[in-house]
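Complex shown without one protein chain; remaining protein chains in place.
Each chain gets a letter, A and B, in the order it is written, and its residues are counted from 1.
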Amino acid sequence: MMFYRRSGILHLDYRSERQLWPLRFDRFLVATVIALLLAAPLIVNRLYLVAYLVPWLIWSSATLGLNLLMGWAGQVHLGYGAVMAIGAYTSVHLVRFGAPLELAMLAGGVASAAIGVVFGAAALRIKSLYLAMATIAMQYIIDFAIIHLPGVSGGVLASIQVPPVRFLGLQIEGDLSAYYMAFFVCAMIALFLLNVDRTAFGRALAAVRERDFAAEIIGIDTFKYKLLAFWASSFIGGVVGCVLVVCYLRTVSPDQFHLDLSIQILAMVLLGGLGSVLGSFFGAGLVLFTPIVLNVVIGAAAVRFGFQIDADLKAHLPLMLYGTLIVAFLSIEPLGLAKVYGNVRNYFLLWPFRTART
Amino acid sequence: MDVALLEELALTGALVGTMYGLVALGIVLIYKTSGTANFAQGAIAMMGAYVTWAFATWAGLPTWLAAVAAVTVMFGFGVLVERILLRRMIGQPVIMILLLTFGLEVFLRSAAPGLLGSTIKRLDFGIPQAPVFIGDVLINRAYLIGGGISAALIIVAAVLFSSRLGILMRAVADDQGASWSVGIRVERAIATAWGLAAITATAAGALWGSMQGVSWSLSLLLVKALAIAILGGLDSVPGVLVASAFVGVCEGLATGIIDPLIGGGTRDIVASVIIIVTLLVRPYGLFGQEQIERI
Partner (left out) sequence: MKLTRRAFLATAIAIPTIGLRPAAADERVIRFGMPQDFTKIYTFLAAEYSQGQLDYFSLVNGRGGVNGYKIVADVSDSANEIPRAIETYERLKREGMVLIDPLSTPVARALVPRVLEDKINLVTAFSGRSDAADGSVFPYVMPLSPNYWTQAGLIVDFFRQQDRDLRGKKIVLVHLDTPFGKEPIPILQTLGQKLGYRFSTFPYAPPGNDQAAVWPQVRRAKADWIIFWGAGVGQSSSLSEAIRNGIALDRMCSSVWLSESDMDVVGKGAAKGVLKFEPCGSGRGPKIIADIVREVAGKGLGAGSEAKIGTAYYNYGVMMAAIMVEGVRAAFAKSPKGPITGPWLNEGLTSITDFTAEGLLPAMTVTKQDHQGGGRGRIARWDGEKFVPQTDWFSANQDVVWAEIMKSSEAFKTTGQ
């Protein structure tokens, strides 16, 4: 309560009541985080920037995209890696043809959306279980198409280098500019998702998510909105695929976009919390850094406590922990890390008073 | 077109398909009782293969006995999974349960090689490798025996489902509340379904493990099994038999006919294309029941 002053906040018009962050402390937190992120290259050393912050921003953007479909619209997509692959390849080919990066990025998004919608439309009229399988099928088919069309994948050696590009006037070379480009795209996507709930589109999605037949009865065309959500989510996926390849990987090859990537992003969405923007960032961070932290912990434990784990086991532990975390979070806290954060925040909202216990 | 080659491919394909069908059987069993698909089925098959290998190597049992022991252990495992993990998820949306099984798959896929070693392991049932010839057509003896066993198990399952146990499970799948009120032990039925699914998965895992060695790649059987389950109808056991033969034949012929034209690898996506086409044309599969949702 000492931070979260709620007293004295009176809304005199609808506009102020519908603010994203009515509490001053929340606004302060957000402003601090953004300031820190903008100043990151000056504060943290290059290793952390390249190896941690950039992938975290990019993966959070992807998680936000998938979250739009899973959390806001209540559908499921197990082939998000393929969506990102389409965007990545389209944009890289266009850039190599000479198109400006901004256009190529948007074109990549449109291509992903167009192709993704074809697969989604097949299954959106029936139970969500079938949508899950259709998207897995999409993942494999796109994988196959990329490898077998030399025009797309670049031939036998199958790895295309990204040529030097300019984004909004900034030459993308080295780590600094890549970081700011990733940050910019992430901020745009996050901004979109924060405001979706306030639009008619977002309200329709909420209705479809909760009870789709009820939504149909009151006149919302559920199929159209599901398809729109699919389109928007795939568009974001395509854009993120382009950013991933330009800012982080610098080359594009088919191995990067297999089912494992889809599972990874799915895990990020689930662990972070469906339907929560903050949760997407948390989830991305958790999944990205767990293997690294685990490696360090095991190494340190071996040094300090002197016991050695069999190399095979050591190598498989991150994946095992991953799977365990997914199962644990789904059974114990299905709303993910965002709910955990929410609980902590609620506690501090009332502190030193407590919530009423029934 | 070499007709004999096509015959060979079709025959081998049908046999291989039936072996995939054994994994699909488990998916159908679970769907019939719990209403969710089990994405961990491939991983459970892999685990079954590993457990069989463990019994054969560490306990020194002859392979067939190890398989029996593994089947018993895995039945318990299936029941345990249902009891610990899925019991908590009653009432949650289907997608959550689906993703839970996904998480289980990731865990098992890494735990088995991590704990038992990631090198490929040998599982030898003493099946002779020499081919069988019918005229000019060569039949893979190993696949003949494997396919035969799988088909037999699927038929046994189909027969089982018209027995009392089967009717029990169908009742549970239809309406849990009503089942409770007539005295059916719903939890027990669901647990039994999971145990049976684990048994079929183990049998499939042991068979495939003897063909190609026991390693994490056995969990890839999942996609083929899903394709078969969807094509045949997620709640139809006889459908599994028909669909598995169909998928197997398609894969074999695709490799023979289309590969030389495109340049390879069509086998990969035959399963995926079948899934998409089935969803477009006849979503509930060949033998599945159309679900009418009541508000």
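FYI, contacts are C-beta pairs under 8 Å (C-beta built on N, C-alpha and C of every residue); 3 or more make two chains touch, one makes a residue touch a chain.
This is a predicted model, so every value here is computed, not measured.
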Report summary line: Across B:67, B:172 or B:218, the one contacting the chain not displayed is B:218
Query - Chain not shown, touching residues in chain A - result: 46-47, 50-52, 55, 147, 154, 156-161, 163, 248-251, 253, 255-256, 260, 288, 291-293, 295-297, 299-301, 303-304, 311-312, 314-316, 318-319, 328, 332-333, 340
Query raised in the report: Contacts of chain B with the missing chain: which residues?
Result: 2, 4-5, 8-9, 12-13, 16, 110, 113-114, 118-122, 124, 129-131, 138, 140-143, 208, 211-213, 215-218, 220, 251-252, 255-256, 259, 263-265, 267-268
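Rule of thumb we're sticking to: only the chains that are shown with their structure count from here on.
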Query raised in the report: What whole-number Å value describes the gap between the mean CA coordinates of chain A and chain B?
Result: 33
Report summary line: Listed in rising order, the residues of chain B that touch chain A in the complex are 36-37, 85, 88-89, 92, 94-96, 98-100, 102-111, 113-115, 117-118, 223, 226, 230, 234, 262-266, 268-269, 271-273, 275-276, 279-280, 283, 291, 293, 295
Query raised in the report: Which part of chain A faces chain B closely enough to touch in the complex?
Result: 74, 76, 78, 119, 122-123, 125-130, 132-134, 136-138, 140-141, 143-144, 147-148, 213-214, 263, 266-267, 270, 312-313, 315-317, 319-320, 322-327, 330-331, 334
